[in-house]
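Below you'll find the structure I mean.
For this depiction, one protein chain was excluded, whereas all remaining protein chains were kept in their positions.
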């Protein structure tokens, strides 16, 4: 399981940046920023979230499907990814 | 500008919920939750973010375009929305 | 209604290009092209479709909301756009 530990710090840093962006939107709303500004910040959060999600999906596909240690593990990892792909695309 | 104030509290509450969901993902990563679980949580954040964005876009379209007080204001509000639509769709 | 006629030819040309791309995918499937190739072509259709949709939304926002001739028309045009935004974002 060294892979989860390995990527963990990088992913946590990205999640914290996203949280910081949400705090920026909260402050913008409290400061009565215009809708245009809020919408630009929301679009930026959306991009960052999609990038993080792609990262976790790639990581999962590489380590829990392609390099899975057992046949059953690979099958399970594949089904988890299919479930996520459906959520995103359908 | 009473409209911004009026919607503000509701929108801030949604942004805070989103921030709470990001904290949940941070804890899940620290607790070494499986990728499948992390991906489900990320998909849930994405849905909440899209819902919030649609809300702000609707609000903007209603109050700053349809009900804009001046012709110039309406034109400006429309251009801001077009910019956002392009970011989301292209 | 001169606006609809004006844009019509350009939009029809884009729809036809999209149809041509779908035919390319059909041929690729019949020719037993690899999944990777099919997926790349599908991603390209998705981009073209999103671009066309953004175009129609912008056109609608400009001509049927911002420049609507009546207050009622503007309100109706705005509600139609809100309905579409919801479909795309929620």
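Going by the order they are written in, the chains are A, B and C; count residues from 1 in each one.
The rule we apply is simple: a contact is a pair of C-beta atoms (placed from the backbone, for glycine too) under 8 Å apart; a residue touches a chain by one contact, two chains touch by 3 or more.
Because the structure is a prediction, the values reported are computed rather than measured.
Counted over the whole complex, the shown chains touched by the missing one are A, C. Hidden from this view is one chain, which touches chain A at 47, 50-51, 53-54, 57-58, 61-62, 65-66, 74-75, 78, 81-82, 85-86, 88-90.
One chain is missing from the display, and on chain C it is touched by residues 1, 4-5, 8, 11-12, 15-16, 18-19, 22-23, 25-26, 29-30, 32, 34-36, 38-40, 42-43, 45-46, 49-50, 52-53, 56-57, 59-60, 64, 77, 80-81, 83-84, 87-88.
As a working rule, only the chains that are shown with their structure count from here on.
Common neighbours of chain B and chain C under the contact definition above are absent. For chain C, the chain with the farthest CA centroid is A. Seen as a C-alpha superposition, chain A sits on chain C after a turn of 180°, to the nearest 5. Centre to centre, using the average C-alpha position, chain B and chain C are separated by 23 Å. We define each chain's centre as the mean of its Cα atoms; on that basis chain A and chain C are separated by 28 Å. The centroid of the Cα atoms in chain A and the matching centroid in chain B are 17 Å apart. Not a single residue position of chain C touches two or more of the other chains.
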